[in-house]
Structures are given as structure tokens and as C-alpha cells.
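Heads up, one of the protein chains got dropped from this complex, but the rest are sitting where they should.
And then chain A:
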Amino acid sequence: MKTSISYIFVIATLMVTTGCQQQLSEAGSNNEDSLVISWPQDIGLLDPHGYGENQMFAQNLVYESLVQHDEEGDIKPHLAESWEISDDGKTYTFFLREDVQFSDGSEFNAENAKKNFDAVIEAPEDHAWLELANQINRTEVIDSFTFEITLEDTYYPLLEELALVRPFRFLGEAGFNEDQQFKEPIGTGPWVLHEYRKDEEAVFHRNDHYWGEKPEMEELVVRVIPDGDARVMAFENGEIDMIYGSGLISLDAFDHLQNNENYETGTSPPQANRVMALNSNRGVTEDHLVRQALIHAFDAHSFIEDMLYETEEHATSLFPDDAPYQPDDLDPYEYDPLKAESLLEEAGWERRDDHEIREKDGQPLQLTFVFDANDEIQTILAEYMQSELRALGVDIVLSGVDNQSYLDAQKTGDFDIIYHETWGAQYDPHAMLSSMRVPSHADYQAQRGLADKDELDEKISQVLVETDEQQREEQYDDIIRTLHDEAIYVPISSPSTTGMYHNDIEGVRYSPIPYEFSLEHIRR
């Protein structure tokens, strides 16, 4: 019996040690021509038209779009050199660059553009969220490098939506299988997927066929590290060169790294806004005065300084100041506790001498704040809000739930205050406003109590198909101003992409678009 047990041990030990023969690539700070970053999830299959596990930043490394946003957020040519729009605004003719090759050396042309567009519009269920996918009526090859799109109606955000990371990007012919579905990643972008081990690492190489400015580094390694603290350890240990993205590490860790002279840090321009939405359709926050008081009671500057270590910019309205169509003369709600107090008094919420919490008709001033308890920033925000408002005699009940339950609360409107974010540079304001008309969104629920909600929705529907630029600007101004005056949102801050890297690294740039990582200029 003893010998058989020993055998089992020996065999098991052999199994265990031989199981790990796979060697991770020798990339790291010791390889001059390689940049190692990390990401919490696996990059996915890298299907340019796919969602789910496909990580947007990785899709953006490999695939390109017809047009792109420049640093100011304006549309500029990319794979399309220029375009013409018909008088009725329904036909777009794109003149493609003639020097573009896929990473396998094949040519990018109008045929390929049509094939990719058709692949997207032939799967309407997958892309229904994007209005453009529903609007495209017909695609046509005019000649080798001229490609035409005809729309159902005039749809002004067309170019904006073509610039998105997905789905309107281009997969090479050899990347499709027999059923014309995605087979393997072949793109025209600056990087090519060279090696891939699911949930371990993905190694990208410079695309030698790239038409634009080629990346400085030969190799880009993306290591999958799910835990933020483990990521910081690996970074300090020199196993990864750079932490790049939003919310990848805790703010304490960020503070710790920022104060270390061996590392450099930087941030992108603001990309979206964090806000709190106040429910105009429920309880105490039905009262406009109370909502105004809550906005005046929140000290965003101190929150950003003390809790976010000044990693984010202060937001003054629902959308970031540089978002298209954002009015620049909105009266900001300054932090003013005295004013907040007098507004609450005016609304009838009085503080009795012996009571800490304000009351009206015997009811205490109590609000439920719903947030995702797994999100560190949401949690500290809720706690901060609770302690701030306590001083004003407002009792905030914290309802920290898991992400799915948080989404549920958004849908049902079961909240007084809820944490919320705008959708980011390419979607604000048009896509975000569009969603405000849909009952499953926190915005709809929060705005539902407004007397003119129906009218507001009607205005949003109009602005999305308005063709006259002047008119459109006025309509947007009106909508955004109404939301601001109705005090539905408490603006907090604008998150951005943060970069932390060892100081032998140079050329780090930041895009105003989340998930568009500019890693091409990095060198050592």
C-alpha cells in the first residue's frame, strides 16, 4: 500500500510540474523594443464587428475606420481621404485612400469596404443600438476606391458613428470564413496580433504594411491581470512598463505611484462626466427646491481634491464643457451650503432644535442613494455625500448593491439619488439624449416627474433628425438648458484615461476618446 501511494504522489507531482512548461514571452522592461501593459480582461476574439468580450482598445489597435476624431473632437479623414454629401443629405460618397494594405498584404478597397458594411447591416439585431446601422439603406461600389452609402432618412451623426471603435471597421478578405463570418484578426491598423494565450497575454507586433506613421516600438504585450493591487505590484516590479486606462488601479495606489520619482503619470482630456441623478418622480426629490439644494450642498472641489487626489476635472453640468452643442453660458450651481440650507427651509424642511435631521409634517428628510458597491469611486462618493449632507440635516441611506441590481434600480426608478455617468466623447450628447426617451434608463426615470417630460422627449426626437445646423444648435441648447435648470443632475467630475509609466518611457499620448489608446509614439 505504501508503494502504491508513493507512486500516486510521484505521478501527480510530475503532472503538476510538467503542466507548466509554457513559458511566458520574455518581454518586459529588459526588452528595449517591447512595451508591456496590462488589462483586467482577456482581449477577446478581436472581431471588428463583435461586442461582448472583444475589448474596444484592442479592436482599435488592429482595425481602422473611414473617419476619425482629431484632438479637438472634430471629424477628420482617415481611411477615407474625402467625402461628398448629396443635397438631400441621404447619400454619402467616400473617396478611399489608395495606399492602404491589410496586415497580410492584401489591398483595402471599395469592395472590401462594402463587404464589411454589409456584414454589419446584415446582422441588424447585433447592431440595433446604433442608429446608423438601422439607417443605412444601400451600400455601393462606385469604382475601386469610391464607396457610397445611401440612408433611409437624413441622419446627421453619421460621420460621428462611423468613427466609433465598432462596428464600422474593416476586416481583410482572409479574415472571413466560408460563411462570411469572422475567422481571424486581419486589419489595416498599426498593430497585428502575433501571439495570443487566452486570459494570459496577447502579443501585438508592429504592422509592417501600415500606411500611416508606424509604431516606434516593435512589440506591444498586453498581460491579463484582473486585480488592481496585483497590477501595481507587477508594475513596481518591472514586469509591466505602463498602466494605461481608466479605473485600473485604486486611487490610493495612484497617489502612491504618483509620489514616486521613478514613475511618470499623465491624464487625457476629460472623456465623459460622472453625475448623480435626482429622481423628480419620487418622494422628497419631487420638489425642485430640494433638488437645487442638493446640488448646492455638494462640494465637488473638495471631493475631487480629498477623495480623487485631483485625478479628475471638476464638472459643472451634465455634459463635459467641450462636448458638442454644450451651451457655454449655463449658470453653474456653486457649492453654497448656506443657500442649500435656505432652499431646504423654503421647501418646508425645518430643523427642530433637538433634532439632527430636518422634518416636514412629521416626516424626516431621508433619501436613498443607490450605487454599485463594487465600484470604489461610487462607494466613496456615496459615503462622502452622506457625511456632507448630514451637516445640513439630510439623512442619506446608502444602498450599495451589485452591478446587476444597480442596473435594475436604473430601470425601475427605485431610487432618490443614483450614481450615473454620461456615455463619453463620441456619444455625448446625441446618443445619451436619445436614450433619455427610453423608460429603462435612469435618465428617463429621474426626469419622469417633470411637468414637461413629454415635450422634452419630443424635442430630443426632433433634434436627432434636424438637418439645419443652426436649428440643431438652438434645439440642443434648449434641451440641455432645461435639464440644467430643472436640477436633475448633480455634476461631479470628468474621468479620463490615466497613464502611469516607468520614467525611461517617452512619447505617451492621450486621446479624448475612451478606449482609443495612442501607443504608437511610445519609445524608450
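Simple rule for what comes next: contacts are C-beta pairs under 8 Å (C-beta built on N, C-alpha and C of every residue); 3 or more make two chains touch, one makes a residue touch a chain; residues count from 1.
Note that in this section contacts and distances are computed from a predicted model.
The unshown chain of the complex is recorded in UniProt as "Nickel import system permease protein NikB", chosen from "NADH-quinone oxidoreductase subunit F", "Transketolase C-terminal domain-containing protein", "Cytochrome b" or "Nickel import system permease protein NikB". The omitted chain makes contact with just one of the residues A:82, A:440, A:461 or A:503: A:440. Contact with the omitted chain, checked across A:223, A:274, A:296 or A:358, is made by A:223.
Among A:262, A:387, A:404 or A:470, the one in contact with the hidden chain is A:404. Across the entire complex, the residue among A:75, A:141, A:233 or A:330 in touch with the chain not shown is A:233.
Against the chain not shown here, chain A presents residues 1, 9, 12-13, 15-17, 19-24, 41, 44, 51-54, 56, 125, 128-129, 197-201, 223-227, 229-230, 233-234, 236-237, 239, 374, 402-405, 407-408, 411, 423, 427, 431, 435, 438-441.
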